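Each remark here refers to the structure printed beneath this line.
Apart from one protein chain that is not included, each protein chain of the complex appears where it belongs.
As written, the chain order gives the labels A, B, C and D, with residue 1 at the start of each chain.
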Amino acid sequence: MTAPLDVPGSAAEAQPESVLAGAGKDIQGRSLTRIAWMRLRRDKVALGGGVIVVLLILVAIFSGPIISVFGHDPLEFHQEAIDQSTLLPQGSFGNMGSEYLLGVEPVNGRDIFSRIVAGAWISLLIGFLATLVSVVIGTVLGVVAGYFGGWVDQVIGRIMDVFLAFPLLVFAIALAGVVPDKGFGLEGNGLRIAMLIFIIGFFSWPSIGRIVRGQTLSLREREFVDAARSLGARHGYILFREVLPNLLAPILVYATLLIPTNILFEASLSFLGVGINPPTPTWGGMLSEAVRFYTLPHFVLFPGLAIFITVLAFNLFGDGLRDAFDPRAH
Amino acid sequence: MSFLEVKDLKIHFPTDDGLVKSVDGLTFDLERGKTLGIVGESGSGKSVTSLGILGLHKGGRAHLSGEIWLDGEELIGASAEHVRGLRGKKMAMIFQDPLSSMHPYYTVGQQIIEAYRIHNDVSKQVARKHAIDMLGRVGIPEPARRVDSYPHEFSGGMRQRAMIAMALSCDPELLIADEPTTALDVTVQAQILDLMVDLQREFNSALIIITHDLGVVAELSDDILVMYAGKCIEYGPADSIFYRPEHPYTWGLLGSMPRLDREPTERLLPIKGSPPSLINVPPGCAFHPRCPYAERTQGKANTEVPALAETEGGHLVRCHMSRDERRGLWENEIKPVLETQ
Amino acid sequence: MSEPNYASEPLLSVQDMEKHFPVTKGLLKRQVGAVKAVDGISFDVFKGETLGLVGESGCGKSTTGRLVTRLLEPTAGKVVFEGQDITHMSQGRLRPLRRDMQMIFQDPYSSLNPRHTVGAIVGAPFRIQGVQTENGVKKAVQDILSLVGLNPEHYNRYPHEFSGGQRQRIGIARTLALKPKLIIADEPVSALDVSIQAQVVNLLEDLQNELDLTYVVIAHDLSVVRHISDRVAVMYLGKIVEIADRKRLYSSPMHPYTNALLSAVPVPDPKARKGRERIRLVGDVPSPLNPPPACRFHTRCWKAQEICKTVEPPLGEVASGHRVACHFPENAVETPAAAAAEQS
Amino acid sequence: MLTYIIRRLIGALAMLMVVSMVTFGIFFVVPQWAGATPEALASRYVGRAATPETVHLVAERLGFYDPVVVQYGRFVKGVFTGAEYDYGAGVEQCPAPCFGYSFISGQPVWPDLVDRMPVTFSLAIGAAILWVLGGVAIGVLSALRRGSFFDRLSMGTALAGVSLPIFFTGMVSLVIFSYGLGWTPPGGAYTPLAENPALWAYDLLLPWITLAFLFAATYARLTRAGMLETMGEDYIRTARAKGLREREVIVKHGLRAALTPILTLFGIDFGLLIGGAVLTETTYTLPGLGQYAILAIRNQDLPQVMGVVLVAALFVVVASLIVDLLYAVVDPRVRLS
Partner (left out) sequence: GGGGTPQQPAQSASGGGAQPAFNAALTGVYNPSTKKGGTIKAAHSSDWDSLDPADTYYGYSFNFGRLYWRTLTTYKTGPGPDGNQVVPDLAEGLGQPSPDGKTWTYKIRSGLKFEDGTPITAKDVAYAVARSYDKETFPHGPSYLNELLAWPKDFKGVYKTPDVDYKSAVEATDDTTVVFHLVKPFSSMDYIVQLPMTAPVPKDKDTGAKYREHVISSGPYKFETNEAGKRFTLVRNDQWDPATDPNRPALPDKWEVQLNVNADDLDNQLMSGSIQLDIPGTGMQPAALGKVLPDPALKARTDNPTIARLWYVSVIPDTKPLDNIECRKAVMWAADRVANQTAYGGPVAGGEIATNVMPPAVVGQEKFDLYQTPENKGDVEKAKQALAACGQPNGFETTMTFRADRPREKALAEAMQQALSKAGIKLTLKGFPASSYFSDYAGNVDYVKKNGIGLATHGWGSDWPDGYGFMQAIVDSRTIRPAGNYNLSVKNAEVDKLVDQAAAELDATARAKLWVDVDKKVMEDASILPVVWAKSLLMRGQGVTNLAYNEGQQMYDYVLLGAE
């Protein structure tokens, strides 16, 4: 047989090897995540953001040793660093120097550097976990609303409206008094942090819910959803195995945006006096305290800067992530 | 000098994965009133070529080299602003997917009016009249009413007609149709193709039609250019290409298509393997990994890029095999298999 | 090629099936009408055969496929699969039956979940149906991959790493996983490159021979359908207008619409365009929202007469196995309506 | 259309019910968990060193001895049919919608709300214009120069806006621009638009900018993302192929499409703002709904809280309704589906 082209024969004749022969080079085992990672690695700015995020987390974890090397006990008063008549830090720039790296607080002279370092873990924890809570609630409700549509969508849509319109301030202030000292196996500030995480998470899910719902609306029209249904898959399987993995990128990107927002949320709750109990430092708490001393730039600047750096880092990283996962980006 | 002359056109894209040589040394020309068909499979560089002629890669990351002469003017070296002025008026384009190629938020009329008013200093009313006129010309019923419809309110065929109306609104001298009918039904496709032939006759414009459907090309073209991996591998008058194709890839294309004009064959004769990557273009002849005759060239196929050589009047082929060898294969092995069985 | 068995019970029988999509307008969601996407169609599919379903875009081909596989609920009519009426069967009871009836989707890009590996995609049927395999799912999946001409080592790759043709093979592998009896293929090759399309068509044919499959192939490319089918049904605006075995349909099409379709297919032969006489249909396909009354083709038909606007032609058998719904069929010896028209 | 709006408004009503119930519950049920008696609640609204009798009388007058459901019912009834208010020397008819009288000042709530709305609206509208213009401009430029220094810089600046609390930026800008440079009026300045438009704008300029600074980042980011998305669409290529100038391609074709999703967010943000830009109004001493809200909450003045919460919620609902309606106008495709 000298048939020139593909010789008629069995299916095996459409051999895998020959099929892949021409394509072998460019089709390497690179998953989307791998490609995204490669792109990310080349995106220096995004990578910088990521590195800062990691550093922040490290600071939060190793706050103890860092403080013992560079600072003072974050709760300790340093009256000697304070001008007793004005109650402002002595010297210029809030008594900044080798003794107090970022200066001291007015009135009680606590070491700002130590407090920022010591406050990192709560602020970041709230940022992360509250985001997690809202991402979980938002994703589940968003997916369900988008996938089932109809009245389910209507109901969830209205629930979102309620949460958007709900006066969180009222809620927070009213709750301040009824938080028990113990509960859910937690005590004191632990419980308070848990509660803040829950409240913040619980009230910021509608935005992510909307996004997820929108994405799901278009995803459910994709044929692989039909494919799963034609195989007899149940709704749960389709929602969580087929649809959800495709939402990871937008969710991830949005979550990075939400983290700093939630850190600031804690700030405004602290400003209203319903944040973490004093004297435990948090960035938000410091900021809200510092606002009364807006004439002392260093006092407001450093916690503000800490939040800003976090915001910036997460956003740069989030941008990079989105770009990396965007198939049209290149 | 022809109306359109493309000389050694190269369009490369630097990407993360390497340099994409989408178009790699393309040369052809076209007279007014004539039609050139460009065929080739997905990713062979057809669209990139047409966008290159229109200057739509400028400002992007594409590296263009070579020459494009349109009506005596060189376009690659010309300023972006100058080329922009030519777009729409001197040369226009019809895109493959009319729905995504029309702005969803503007009515069909608005989009045609906009195209017209860029190059004609007329009032909105005049432009609107013209738009209605154009819609009527391309066979949209009740154009005065439909001019205010949004693209999504049109059927696929009507959208494509509206695209054509938009492209023709300034009577361009060169019209490039990039897969104008791929998204359409056969019956509608037939209507659109007829329309394009009529319009071309009317305006005596030069037409480039890009497709991977050999049938469409056969219906319209005077000349045919077959592309593979960014290169022209066969170029010549339509008859010559269809009746005496000399490149194995062209043979493959013909063998892959079930044809209504022939008795059904038992099996189709596909080309093995997949289209090549444009980053790691196979060395030598880009087609050699899929070519059943590659071994006949004694290894030349995987090392040397074959030259585009003329075999007969205006028919060029890029193949290592000798002309006689190719002719022999075609006459003795391929043609009988395709026609009989 | 295995021979279809027309004598026995049909594997799939569709009777007077209808699907009307409510059309809501504006934000009020007021129903202003219904898209009669499928409007009373009947056909049988016999074991071992391939039924081709052709027609223009929007005529209801995909809807038919989705009704048969119960991805959509029919408005009326009956779907009988292997003697069982599955029209109103609950999704729970349907689940085991789905093993025998699978679907290949049109778009190899959107029908594979981009976040799943090939192994997960092709293994999904086993997991969803809870099927135990002898040597584990992985082995079974790899076997199927090699069956469709893919490298079993591709198990852990993601769909985007594959070309269109390979992706369609993955889709086919998924449908084959549970060794179904019936496969509905909705435009299995229309998204593929010419050079790849042929590979997949060949593969489908080979698999049919090897695994004794029954196909319903939906396509708009008449040449592909002719190549692959035993019998062909032509749809127009939600109705079957002609159904016949392939030879008869392509050699002596009777419905004017079938004729028009066939003549509109461009032929890769530059000389043919001069000689060939093409039937030029005027106008677009009417909207399924307001289909023309009676014979739906009369608005575009060059043979239409008064009766076509008032009386709907039944899908009558004009020759053995050749049914057509037309008052004035082409290539016909004699039809009652035509005779009547002549007399009047 | 009309039926749709009516249906949505009925839905909104249900939503307002939920919001009001929860607010009510927070005021009465939550303190009761913490062990508060009616007298305890009433003692919030008396002067210091009030006698137990006074507290008891006040508790009675405010109806705190009734079950919460009865109290809520009374509130709802007041909103729909009006209520009577005994001011000691006589009884006054409070016409619907009656949100009651402040527990502390005895002022009817509804006129207060109506009175303060224009202030908040003035603040919101000016800030919204600024942040939309600013945010969108930055977003477009960043998208077009993606990865450039400008892209990063503008994003950084915009993000600084979100990471600094408005009570800080507001105070600092007052100190600099009002008391330092004397360019802007001191805090508390507000002139109604009808009185003197120029002065209105002059007085609100600083609050507008501060508030816009806070929001611009989000809009810039959204616009950037949207532009990156739309500029890759096929219809952009078509626009270029027509010979359209690049600026027109960007604005008329790219931006036009990218802005549509931003509309949704804008509607919600604007609705939320009209309900009260709490911190801005407090910082600048603007007598708007936000200031009213924070005072009401600080004083735990339930009728005021209910009033302002419901008005704020109403604005959110109306805004989201308007956005949905507008969406259909802006995106012609929406009508069909």
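Before moving on, here are some points about what is shown:
As a convention for this text, contacts are C-beta pairs under 8 Å (C-beta built on N, C-alpha and C of every residue); 3 or more make two chains touch, one makes a residue touch a chain.
Nothing here was measured: the structure is a model prediction, and the numbers come from that model.
Shown chains touched by the undisplayed chain in the intact complex: A, D. Within the full complex, the residue among A:Val59, A:Val107, A:Val140 or A:Leu248 touching the omitted chain is A:Val107. One of D:Gln71, D:Ser142 or D:Gln300 touches the chain omitted from the figure, and that residue is D:Gln300.
The missing chain, though absent from the display, is touched by one residue of D:Phe24, D:Tyr72, D:Tyr292 or D:Phe315; that residue is D:Tyr292. Within the complete assembly, D:Thr283 is the residue of D:Ser122, D:Thr169 or D:Thr283 that touches the hidden chain. Taking the complete complex into account, residues 31, 34-37, 39-55, 57-58, 60-61, 87-90, 92, 104-107, 112, 115, 171, 174-175, 178-179, 186-188, 282-285, 287, 291-292, 295, 298-300 of chain D touch the chain not shown.
Residues 75-77, 79, 82, 84-88, 106-108, 173, 176-177, 181, 188, 272-274, 277-279, 289, 292-296 are the ones on chain A that touch the missing chain.
Heads up, the rule we're going with is that only the chains that are shown with their structure count from here on.
Among the remaining chains, D is positioned farthest from chain C, on the basis of C-alpha centroids.
One inter-chain figure worth recording: chain B and chain D are separated by 56 Å, centre to centre, where each centre is the mean of the chain's CA atoms.
Annotation: 48 Å between the Cα-based centres of chain A and chain C.
For this pair, chain A with chain D, the centres built from the Cα atoms lie 25 Å apart. Each of the following residues of chain D touches two or more other chains: 336.
Shared contact sites, meaning residues of chain C that touch two or more other chains, fall at 163, 165-166, 198-199, 202.
Looking at the complex, you find that chain D touches chain A at residues 11-12, 14-15, 18-19, 22-23, 26-27, 30-31, 33-34, 147, 152, 155-156, 159-160, 162-165, 167-168, 171-172, 175, 221, 225, 228, 232, 264, 268, 272, 275, 278-279, 293-294, 297, 300, 305, 308-309, 312-313, 316-317, 320. Within the complex formed with chain B, the chain A residues making contact are 2-6, 8, 14, 18-23, 25-26, 38-39, 42, 330. Put simply, chain A touches chain C in their complex at residues 6, 8, 10-12, 14-17, 19-20, 23, 27-32, 222-224, 226-233, 237, 242, 245-246, 248.
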